[in-house]
Every structure is written in C-alpha cells, then in structure tokens.
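Up next is chain A:
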Amino acid sequence: MEPSGALLALRAVQKSFGAVAALRDGRLDLYPGEAHALVGENGAGKSTLVRILAGVHPPDAGTMTLDGRPLVLTGPADARAAGIAVIYQEPTLFPDLSVAENIFIGRQPQRSWKRIDTAAMRRRADELFARLGVRLDPDRPARGLSIADQQLVEIAKALSFDARILVMDEPTAALSGVEVERLFAVTRSLRDAGAAVLFISHRFDEVFALCQRITVMRDGAWVSTDRTEETSVDGVVRRMVGREISALFPRVEHVVGDTAVDTAIEVRHLTSAGVFDDVSFTVRAGEIVALAGLVGAGRSEVVRAMFGVDRYDSGEVLVAGRRLPPGRPDAAIAAGLALVPEDRRQQGLVMDLSVERNATLVRRWKLSRFGLLGFGAERRSAQTWTQRLQVKAERLGNDVSTLSGGNQQKVVLAKWLATEPSVLIVDEPTRGIDVGTKAEVHRLLSEQAARGVAVLMVSSELPEVLGMADRVLVMHEGRLVGDIPRESADEESVMFAATGSTS
Partner candidate 1 sequence: EDGDSGSDGGGGETTNGIKSGLKIAFLPKQVNNPYFTSAGTGGKAAVGEFKGTYSETGPSEASPSAQVSYINTLSQQDTDVIVVSANDKDAICGALTEAKSGGTKVVTFDSDTKPECRDVFVNQATADGIAKSQIKLISEAVGAEGGKIAILSATANATNQNAWIEKMKTELAKPEYSKLQLVATVYGDDNDQKSFQEAQGLLAKYPDLKGIISPTTVGIAAAARYLQGSTYKGKVALTGLGTPNQMRAFVKDGTCKAFALWNPEELGYLAAYAAGALASGTITGKQGDKFTAGKLGEYTVGANGEVLLGDPTTFDASNIDKFNF
Partner candidate 2 sequence: MTAPTGVVHRFFVVRELGIGLALVLLVAVTAIVTPRFLSAQSIKDLLLGSTILAVLAVGQAIVVITRNVDLSVGSVLGLSAFATGTLFVNAPGTPIPVAILVGMALGAVCGLVNGVLIAAARVPALVVTLGTLYAFRGLDYTWATGRQINAADMPPAFLRMGTATVLGIPVLALFAVVVLVVAGYYLRTFRSGRELYAIGSEPAAARLSGIPVGKRVFTAFVVSGMLAGLAGVLHAARFGTIDANAGLGQELDVVAAVVVGGVAIFGGSGSVYGAALGAVLLTTIGAALPVLGVNPFWQRAAVGALILAAIALDKVLSARIAARLRVRRARRA
C-alpha cells in the first residue's frame, strides 16, 4: 500500500488503554471521491481508530498524514480545522441546546460584531434537514429526541461542515430503511463532490451498497484492504473472524406453547397519552414475538411501560395471569420479566461500575447470603455468563465503559439472561453487534424460547424480524396495526403495516 494519492493515510498507529492494546497496527488510506468501509468484530479497534482520527485520543505511536504532510492532532478542534468531520458511534448532543445550535455549536453563522445570526442558523438547519429528508424542528431542545433523531442531528452536524473527510461510526445502527436510504443518497453526493468517506457498519448490505473499498480489522490490527468488487461478504466475514461463519438466524426448533394454557404475558389496552394508545397483545411461553415498526412508532415506550420503568395512563399488564403493579420494575423482575433496553449506555449499563458488578446487579440479592455479598459469588456468576456470551474484557474488574460497544451489549444480555426470566423483552438486541456475535445472540434467543421463555423482540431490522419471529406485531404511530403470523410475514406485509398504509 502506497500512501501516494491518498488524502489521509495512517500507518502503524497504536493505542493502548492501560494494559489493553485497543489498536496495535492501525492502517488506513482514504481517497477523495471514495467511500471506504471499515469492518471488524466488536472490539476490533474501529472506534478507537476513529477517535484518533478525530483528535480525541493521541496515538501512542505511528504516523498520520494529510495530503502527504504529517498530521498531528492535539484535540478535536484540530481535526475539524483539518477538515475531518466525525459522527461518533454514540450520539453526543447537548440536551439543553436547540437542535440548530447542536448542529452549529462553535461555528454559528455570525453577523456584525461577531454576533450569532440566529435566523441564518435556523435556516441552514432547515436546509440540512431537507437534504436528509427529515422533519425536525430546529428550535426544539435536543432533550427527549429519540436515538434515531439524535443520530440524524449528528449526521446533519457532520454534513454542515462541508468536510473533506467524513467519518461515520455506525451511523445507521439506529436508523430505519428510509432514513438509511436518504443518508446514503446524501453521502454519495458528498463523495461525488470529492470528499473522502469512512464508513463503519456491521451491516454488509450497506457496506457493499455504499463503499468502493473495504478494510478489515481484527484484534486491533489491519488485516486487509480490497476493492469492493473484488471481494464478497463471505470473504470479508472470514477475514474478520478468522474462521467460517455458519448460517445467520439459526432457528433452534422449539414448540410454541398452547394458547389456552401458556400465555406468559398479556398486555391489555395499555395507553399513555401522546405516546401509545390502546395496545393489547399476548406472548406465549416458548414464542418469539417481534414488535416491528418504523423508528418512532412507540415500540420502546410500550416495552418500557410493560416493564414498569415508565408510567402509563391506563390498561394493565398480566404475567402468568397476575397483574403487574405499574411503575415497579422490581416487581416485574420478581414476576420473571427481563428487559434489555434500547440505550445501553444510559439504560443498560452503569458505565463506571465494573463488568462483574454490572453483570450481577439485578441478581445481587440472590447472590447474597444472609444479606451479605462475598466477592467470590459475584465474580463466579459474572464469569459464567460473560464467558457464555464471549465478552471480550481484559478483566471482569474493569469498568464496563472500557469495553467496545458490542461487548457492552453482550454484558447487558448476560446480566438479564442470568436472571433466567420467563419473559424476555429485548429492544434492538443486536444493534451495533458484529456478525459473529449477532448470530450468537440469535442462537441464544432461540434457545431461550426453546426452553419455554416468552421472547418479545423489538427490532428495526427486517431480516432479523422475519428470520426470528413466530409472530410479528406491527406498530404505527403508537397503535398496534398488525399481527402477522410467521407464515404470512414477509418484507412487504410488514412494511405495509408499518407505514400505516390502509388496505
């Protein structure tokens, strides 16, 4: 690989956090007018590389060149000045500022005397949203935006830079098909206007649809870079994991419980004003039910209300025939419910606690003897489950915040599977998870169902929904609009219901 012609080139970049070598040999060439994919398992070092490019982390060793000249970044401001715009894996918005200010913070359009030109700022934000084809009010505060909306604001922010290099770390993880298409259209036009794009995703269809080159990383080191047309999904996956991957979505055959006897959880007329309305459904033991819909349909709100984290105005939730008290997650857990939430950083994990404390947080009473917790009990229990899910962590005593995104998600799963729930609710369980682990998660869910657990899965990924579910419930604008059995569920029927098209 010759750096010649490359707009940005990285060679032998290294970065360690304490004893963890997050990046051992980072290598990358970005060319103008080209979209470049970076793929690898969870924890391969992709986000670390991005943060080095963004000036967030100084590299321990290695070189970076921009236009052939050495590039030294002392902070994010330097990276911006060098024309590098970054969309981070986790949205980084200011909840108290307006959406428009979030986009333009530090670069607000100015009028005389360096005063901020609010009208121009609002106008430009509107233009950006129009380009992305979304309707967001530039004046509303960012607080309360759904993850998808947050991601869209991040994208708008990156676009507003007119950067020479656009780095996107899993921008599509929270987006639905339509929004992904808009994003790609915009990205392509940027690319064609001469920008270099670095695109990170675990979704290969997107990678192959958008990118001209694919770089694969494994264990913090560069493995290969190929032109897209010269490689295949299989080839990429093989290089990523270093072995063959069998079928995705492996459904373990299981018997769906008999309706009359085995209703594990029943939701009756659940309503929360302005959020969702009169939602009723049941999930039987041993059944996997998918809750599908467009982003913002209110699915997460429904499952949060079921679990008791959110309050609801009316309706009821019955587990094994017994009514759950509203607003009491502890009661829900005691009744056998588990919820793997949508936002792992805010809701799934306590980032400053260790992996083992996180993994055992829900079961701390069960693990205690006479009300006391021995260290051994927590560690042993955490070990069992983190090993089963192959969590890559230096030590179980390290803060969970030091794990890569995908590994964090595995810790959340481990935490809940360990409670051996009778009803398992998962909200976007494979968001940001690499192919290998994704297959593993799917296998686990099937396995749980086979053991008689009722699984309710919220997912925005249609293949996942269609591949996994025994039954597909579809939500549209806070209402349940479809209940499609596996046999008749296909892409068309689900999307039809989800977009609210009346038949």
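The rule is short, and it goes like this: a contact is a pair of C-beta atoms (placed from the backbone, for glycine too) under 8 Å apart; a residue touches a chain by one contact, two chains touch by 3 or more; residues count from 1.
As a selection rule, all candidates are chains of the complex that A comes from, given by their letters.
Just so it is clear, the model here is predicted, and its values are computed rather than measured.
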Checklist outcome for this item: Only one candidate among 1 or 2 touches chain A in this complex, and it is number 2
Checklist entry - In their shared complex, at which residues does chain A touch candidate 2? => result 54-56, 75-80, 86, 88, 92-98, 101, 105-108, 110, 114-116, 134-137, 139-141, 144-145, 149, 273-275, 294, 296, 477, 500
